[in-house]
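Here is the structure we will look at.
One protein chain omitted, others in place.
For chain A:
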Amino acid sequence: MGKFAIWAVLLSALVVCSSGCFQCLVNVDDSLRLCWGHVLTKYDIRNVDSCFSTIDRIFNRKERVIQAGRVGGGYDKQLRDIMYAEIMPLVEEFDNKLNADSVYEDRLQTAADNFVAEAYKLPRATGCIPPCGFQVSGSVYNCVTCLYDSCEYPLDCPTRDLVVQENNSTEMRCDVQFSLPRDIEIIWRFAPEVRTQQVEQFGLVTVGEDQLYSIPSARLHHMGTYQCEIFSQQYSIIRTYHHLTVIPQVLVAQAKLQGIFNMALLPGGQIPAQPAVPPHDLGPTRSSWLLSLPSPPLLAACLTALLLLLFLSLGFVIWWMKIIRNQASMDPVTSIH
């Protein structure tokens, strides 16, 4: 067991990891041409295996080289050019000729140093802008995986809410925070009624380059979720979502009427030509109606005055009837007739 562990440790040191800038950027045939004449001086044999081990040690397992290779989106081609500018002269020089391992070691080390110096001059990534989308400009080249490290954001953006009154116009913009590539295709999809991000619920609406989706006159059937998906070279970059709520016209009219009614109830109130913002619901209107009532003492005084007037008029009617009756008793002829 112990022996096996020692072997395992030994092996892990010997193992060629074979992941690095050299392996990512130089194709196998060129590296085989480079290594063909590698002479292992210890045994005086032409040994290709140890040449690849040397390359691996100098280029691939050096953190310095891997760091230099962390260029911004789209710059891997330039990185390859830099690598080839260093490697190809060696390939041509060593082609079908035998060279000692020490020569290889020196020349490859110089090539690696030059590569690091040149690679650092290439633009680095601009950084990722959250919270969503595949951002080429934010991604970083990785010499371990030979791929770009993405920003690791989801394609789906959080849903934005939109509210519009029936018959009014509205528009949605497929805006993204990061810079988009030039050749983009935009697909708008619509899921009626629901608020969702489930792909299967959406139906295709338009395909083109338009980032703006406009509804000139919103109807109730426009209610639902709108998805905007941006493609670049057949690959999806981002999906944005807008949830649209349409307030029916009936409710809008009712709210407007309520507003006008409130204005009329205000003491000395005048109905303005166009109320600025008609209230939307009935709650606040009811409270404003209560607020527009006169104060209780004023009410009491009014009521007292009204009652007094009633009693006075009643008194006057009784008094007037009495006079009529008296006149009738004093003139019996008239009364008989």
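We adopt the following convention: a residue touches a chain if its C-beta (ideal position, glycine included) is under 8 Å from a C-beta of that chain, and two chains touch if they have at least 3 such contacts; residues count from 1.
As a working rule, contacts and distances are computed from a predicted model.
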Note to self: Out of "ATP synthase subunit gamma, mitochondrial", "DNA-directed RNA polymerase RpoA/D/Rpb3-type domain-containing protein", "Eukaryotic translation initiation factor 3 subunit H" or "UPAR/Ly6 domain-containing protein", which one is the UniProt protein name for the chain not included here?
What the structure shows: "UPAR/Ly6 domain-containing protein"
Check: Thinking of the whole complex, not just what is shown, which of A:D49, A:D175 or A:D210 touches the missing chain?
Finding: A:D49
Notebook entry, point to check: On chain A, what residues meet the omitted chain?
Noted result: 7-8, 11-12, 14-19, 23, 28-29, 31-32, 35-36, 40, 42-43, 45-49, 52, 142, 144-147
